[in-house]
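To start, the structure itself, in C-alpha cells.
Every protein chain except one is present and positioned as in the full complex.
Order as written gives the chain letters A and B; numbering starts at 1 within each chain.
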Amino acid sequence: MLETVASVAIPFILAGLGGLLSEQTGVLNISLEGCIASGAFFTALLITLGVPAPLAVCGALASGALLGLLLSGIHMGLKANLFIAGMGVNILVPSLSGLISNGVLGHKGTIRITGDYNLSPFTWLMIPLTLLLTFIIHRSNFGISFRAAGVAPRFLSERGISPNRVKTSALSISSAMASLAGAFLAMRIEAYVPGMSSGRGWIALVLVWLGFRHPLGILFSAYFFSLIIIISNITLGNLPFTILKSLPYIAALTAFIIANARQHSATKY
Amino acid sequence: MVELSAVLKGANFTWKSSGIEVARNLWLNLDGGQIHALMGENGVGKTTLGHIITGVLQPDSGILQIGKKHYNLNKHRDGLFREFGLVRQHCIWPPNFRIREAAFLGSKPHGLRAQNKKFSQTAERWGFGDINPEERVGRMDAASLQRAQMVVALMMEAKFIVLDEPSSAWEEGHEAEFFGLLELLRAEGRAILLITHRIDDVFRIADVITVLREGRIVGTWNIEEISKKGLISAMFEGDKFTGPGLSIDTKRVIGGKTQPGNNQTRISRESIKPVLEARNLGHSRQLKAISFKVFPGEILAITGLRREGLSCLEDVLTGNIESASGELLIDSEPCRGSLELRRRGLRYVPSDKLERGSSLDSTLAENIMALESAKLSKCGWLNPALLNKHAETRKPGWGALGKVNRKLGEFSGGNIQRAILAREIGTGAKVYVLVDPVWGLDDLSRKKVYTQIKKIRDRGAAILLLATNLDEALEIANRIGVIHDGQLLEIRDAVDWNKNELQRTIAGLGV
Partner (left out) sequence: MIGTLRTISAIVAVLIIVMLALSGTGGGFVSGFTDMLLGPFISALAFGNFLETAAKLTLAGLAASMAFSAGCFNLGGEGQVLAGGLAATAVAIYLPELPRGLALTLIVAVGFCAGGIIGTMSGILRAKWRVDELISTFLISAVIANLGYALLVGPLRDLDSYLIAAPPLPSAYQLLPWWPPSRLSAVLVWAVLLTMATHIFLQFTIWGYRWRLRKANIEFASYVGINTASIAIVSLAASGALYGLVGAAALMDSGRAVQGFTNNLGWDGLAIGLVAGNRPRWIPIFAIVYTWIILGAQTATVKSGFSFALSGLVQAIIFFLVTARRLEGKNIA
C-alpha cells in the first residue's frame, strides 16, 4: 500500500517540484500539463524507434527543456501574456505529437511499448531528490538567485545577474522535470495514450500551494493526494471516472481562489 | 598608492514610461580620502544620481571613468560596479531572505560556514558585530539594514561607497559610531558619496559639497568655500522653484512674505458647514490620524513631499485605497470607495495624469465625456456626433486642444492635462480634489487655470489642493497645511505663511 502511494505520487512530485522552481522565480509554469504529455510521447516514440530507454528519457527531458525555452522566449522575449502563451504550449503538444507520430509511425493514436521496466528503485528516490532540491533552493547560490528573481529582480540585477536569464533557466528546468514525470507515466503503463496526463500538470500547480511552496511540503502533499486518489478509486469505484477527472481542476480552482485572497490582503503602502 | 578617483560625465536620465526627464548633464567627481556630500531637496534626483554612478541604474547617456577605465553607462548592464558599494535608504533585499543569503548573492565564497565567517569577520572589524547573518531581512529595522548593507560594501572591499540618506535611519544611539566610521574610511583613502538633506551633518563631516536641483547640478564647492546660508539658498531658493516640470517666477515673494492677493482674505468659518471633512484618516505608517475640513468657497492647500504622506493622502481621499482608520465625509455624511465618491459629486484631478487621469487609447471626446456619459445618452443610446459636439463645447477656456476624435495618446502632455481639466472642472460640482492642476502647462495656460479655479471657488465650491509646488499653494489657497512624516502639521491662513517657513516645515526642520 505504502509503495503504491509512493509510486502513484512520483509524477506529481516531479511536476510539482518543477512547478515550484518556476513559481519561485515569479513565472508560474502553466505549461506543465503539456510538458508531461510531451515527455510521455517522446519516451514512447523513441523507445518504439529502438532507442534504449535511458536515452529515450533523455530525449523526453530535452523536449521539456525546449518547450520551457519556447515559453520563456515568448513570454520574456516577445512579452506575451504568460497564461495564454502557456495554454499555447498545452495546445501545441498534442497537435504536434499527433503530427510527428503520424509522420514517423503512420498513425496518431496510442503507442505501445514493451520492455518490462523496473521502476521500483525510483519510488523512494523521490525523497532524496526532494531533499536535494530543498538544499539547492535554500542553500546554494543558484537557488538563492532563483528566489531573488521572483521577489527582488532589481536586487538580482544589481549583483550582476540577469533576472530574465534566471527565469528562463527556471522555466526550462521546470518543464524538463514535468516531462520526466511524463516519461515515468509512459513507462509505467507501457504506452503513450493521447491525453494521458489528464490534469496532472494542474494538480502539480495545486501542490505548489498546498505544500506552502516548499519542496518537502510538495512531497507530503503529493503523497497525501495520491492516498486520496487510491482510496477514492477503491471506495468510489462506481462513480464515473470522468467525475474523478474533474477533481484536479476543482482543487486547482480552490487553491487559486485561496492564494489570491491571501495575496490580496497586502496593499500598496 | 595610486590616486583613487571616479568621474561621472554628462549623464542624462529619462523615465521611459512617462518621458519625464529626471536628470540632465550630471557631472560628479569622487576622490579617494574625501567625503563628498550630495545635497538637495527631496525629489531632485539625488538618489537617481547615486544609482547612476554605481551602475545599478542605466542612464540614457553618460560616461564613468574609474581610474584609467572608461565605461559607457548606457551600455552597462551588469549592475553594481565592482569598485562601488551602495547603501540604499530603502533596502531592496527580499524580506524572506537571511542577511547572509542577500549578502553573498552572486559572489563567493559558497559554503555556509565560510560565508558566515567572512561576514562576521568584516562586521566585527568595523564595529557591526551585533548583526546576525542568519537573521531574516524582514525582521530587521531600517537602521540595521543600512548597517548590514554597509558590511556588505566593506566585505566586497568597495573603494567608493555611496550612502543614501544614512543618518535618517541610523541616528539613534549610533550617530557617533557612524561619523567615526566615515572618518576611518576616509583615513583609509576610500571615497564616500554621502546623499543627504541634513545640513548639520554635512558641515560636521564632508569635504566637498555638490548641490542638485531639478535634476541638474547647481554647483560643487569645497566645504570651506560655502556657508550654511549659502548652501540653503543653493538648495532651496535661487530664482526658480522646483515642481515637476514647473518653474514659477518667484519675484512676487518680497521680503520673505507673500504679497496677499485680493482673493486671499481670511474667511470666517464658524457658521458654515464643511463640504469635505476628513476625520482621523490613518493608513499604516504613511498617514497618521489626519483631520481637516474644507468649507464652501475656499481652497485648502496641503503641501509636502509625495512620499511623506501626500501621495497616500490622495489615494485615501479619493477612495483608491481604503483607510485603515478614520472616515471621510461629504456634506457631513460618511462616504467610502471611489464609486460612491464620484456619485456624490467629487471632481478629482489626479497626480497620475497618464494612467489614472486619462485613457490614452480612447479619443479626446471619450475622455472628456466620461463623467457625463449617462446624461449624454438617450435611453442608453450614444450619438457620436453629439458627443463630439459636447467635447467641442468643453474646449474653450483651456487653451489649445486638438481634434476631438483623435486618440488622447497622440496629444502632448499639456493637452492631456487640458483634457483632464476640461472634464473635471466647471460643471457645477461643489467638491474638488486637485493634485498638481497645472502639470505640463505653459505660463499663460497656468494663469488661465488658476483664474478658473478661483472662479469655481467664488461660486461656492470647496476645493482641496494637494500641491507639491509651494508657489501654487501660496498663490491660490486660502489656507495651507503641511504634511510631514504622515502627520498634518499645521493649517494656517495662507497670508500667515511665507515660503521659507513652508520649506522648513516640509523638510521637518520645525515650524
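Note that contacts are C-beta pairs under 8 Å (C-beta built on N, C-alpha and C of every residue); 3 or more make two chains touch, one makes a residue touch a chain.
Quantities reported herein were computed from a predicted structural model and do not represent experimental measurements.
Across the entire complex, contacts from the unshown chain go to A, B.
Remark: the omitted chain is touched by one listed residue; of B:E83, B:E366 or B:E501 this is B:E366.
Of the listed positions A:I84, A:L131 or A:I231, the one in contact with the omitted chain in the full complex is A:I84. What chain A contributes to its contact with the hidden chain is residues 74, 77-81, 83-85, 87-89, 91-92, 94-96, 98-99, 102-103, 108, 199, 202, 240, 242-243, 245-246, 249-250, 252-253, 256-257, 260-261, 264.
Mapped onto chain B, the interface with the missing chain covers residues 15-17, 318, 320, 338-339, 341-343, 348, 350, 355-362, 366, 370-371, 373-374, 376-377, 380-384, 423.
Simple rule for what comes next: only the chains that are shown with their structure count from here on.
Between chain A and chain B the centroid-to-centroid distance comes to 45 Å (mean Cα coordinates, whole Å). Within the complex formed with chain B, the chain A residues making contact are 139-141, 144-145, 147-148, 151-152, 154-162, 267-269. Chain B makes touch with chain A in their complex at residues 56, 77-80, 86, 92-97, 101-102, 104-107, 110, 112, 283-286, 312, 315, 321.
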